[in-house]
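What you see is the complex with one protein chain gone and the rest in place.
Every chain is named by a letter (A and B) in the order it is written, and numbering of its residues begins at 1.
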Amino acid sequence: MPETFTFYAFSAMAIIASTLVIGQRNPMYSVLLLIASFGALSALYIQLNAPFVAVAQIIIYAGAIMVLFLFVVMLLNAPREDAAEWDRSHPLQHPNIGRFGALLAALLVVQLAWALTKVSELETPVGARADGASVGSVLEMGRILFTRHTFAFEATSVLILVAMVGAVVLARREGSNQ
Amino acid sequence: MIPLSYYLIVSAVLFAIGTAGVFLRRNLITILLSIEIMLNAVNLSFVAFGRYAGDLDGQIITFFVMTVAAAEAAVGLALIIALFRHRESLNPDAFTSLKW
Partner (left out) sequence: MEMYLRPAVIGVMIFVVFNALIIASAILVLAERKIMGFMQQRYGPYLVGPHGVLQPIADILKLLFKEELRPKGADKWLFTLAPVLSIVTAFVAFAAVPFGPETTLFGLLDEPIKLGIADVNVAVLVVFAVTSMGVYGIVLAGWASNSKYSLFGGLRAAAQMISYELAYATSLAAVIMLAGSLSLREVVDSQAGTWFGFFSQWYIWLQPLGFVIYVIAGVAETNRAPFDFPEAEQELVAGYNTEYSSVRFALFPQSEYINMVTMSAVATDLYLGGWHGLLPIYTPLDPLIEQYRLGWLVFIAKVAGFLFFYIWMRWTVPRYRYDQLMQFGWKWLFPASVLNLIVTAALVLYLNA
């Protein structure tokens, strides 16, 4: 019973926070609400017996990527006072293009929910087929990560290096010899 | 016990919210944030499926998705900074001409 309560509470928090993210005019508030959404998702991961993923979510997403977003928002001082016409009004009051996009998104949810309810096998509770050893222990994860997925692991390290170099090059000022 | 479909519905709703954000918002940073919402929704369904199947592959894939999302956010934000320096605007509609 506390399990269902935490599931409903945290998923409601995640969904409400995400909805507010896309509805805020101030990007600073969007970033902070997204951090709240990540926290709620982290709690859902703990409920799914994935403690390492939950903590990694806080460390990587909420603790590093969102700090990056926050820095950029503060650096660019968004929102600007001389914003374009589109930014002045609230996004959901934009004429037809915006309404069409919202309609498409709502259609996506309905479609996915319909498809999910048609598969009867998905009604079994999570964890019913799992044996007791799948607690998501870090030891087991490390073992799998470094034996079966070694290549992907090394490839992501190269990817991060490339991204780091690319980000520095892209954000450099033109014409200065840095 | 929570059925698997509940987790998947939450993931679907979050994904749709992210998609709506990409369609509706006219601010580059908010568009990137909506992409992050979509990536998180996908992470949630991976972990839910992994728990349903009883092994750890779902969590391993989540690990890689998070890494790729971090790299993509870094490069995307660097692009936004570079774009902002030229047009002084964060509105994607301001970048309509191919001329620099």
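The rule we apply is simple: a residue touches a chain if its C-beta (ideal position, glycine included) is under 8 Å from a C-beta of that chain, and two chains touch if they have at least 3 such contacts.
The model shown is predicted, which means the values in this text are computed figures rather than measured ones.
Colleague: What are the shown chains in contact with the chain that isn't displayed?
Modeller: Per the contact definition above, the missing chain touches A.
Colleague: Have a look at A:Tyr8, A:Phe71 or A:Phe100 and name the one touching the chain we're not showing.
Modeller: Touches the omitted chain: A:Phe71.
Colleague: Return the single residue from A:Leu20, A:Ile58, A:Ala102 or A:Ile144 that touches the missing chain.
Modeller: In the complete complex, the chain left out is touched by residue A:Ile58.
Colleague: Just name the one of A:Ala9, A:Leu103, A:Val138 or A:Val168 that touches the chain not displayed here.
Modeller: Residue touching the absent chain, from the options given: A:Val138.
Colleague: Tell me, which residues in chain A touch the chain that this view leaves out?
Modeller: Here the touching residues of chain A are 28-29, 32, 35, 51-52, 55-56, 58-59, 62-64, 67, 70-71, 74, 137-138.
Basically, only the chains that are shown with their structure count from here on.
Colleague: Please report how many Å separate the Cα centroid of chain A from that of chain B, as a whole number.
Modeller: About 6 Å separates the centre of chain A from that of chain B.
Colleague: Where on chain B does chain A make contact in their complex?
Modeller: Result: residues 1-10, 12-21, 23-27, 29-30, 32-34, 36-37, 40, 43-44, 47-48, 50-60, 62-64, 66-75, 77-82, 84-85, 88-91, 93-94 of chain B touch chain A.
Colleague: Contact residues on chain A for chain B in the complex?
Modeller: 3-4, 7, 11, 14-15, 18-19, 21-22, 24, 27, 30-31, 34, 37-38, 41, 44-45, 47-50, 52-53, 56-57, 60-61, 64-65, 68-69, 72-73, 75-76, 78-80, 83-84, 86-87, 91-92, 94, 98, 101-102, 104-106, 108-109, 112-113, 116-117, 119, 122-131, 134, 136, 140-141, 144-145, 149, 152, 156, 159-160, 162-164, 166-171, 173-174
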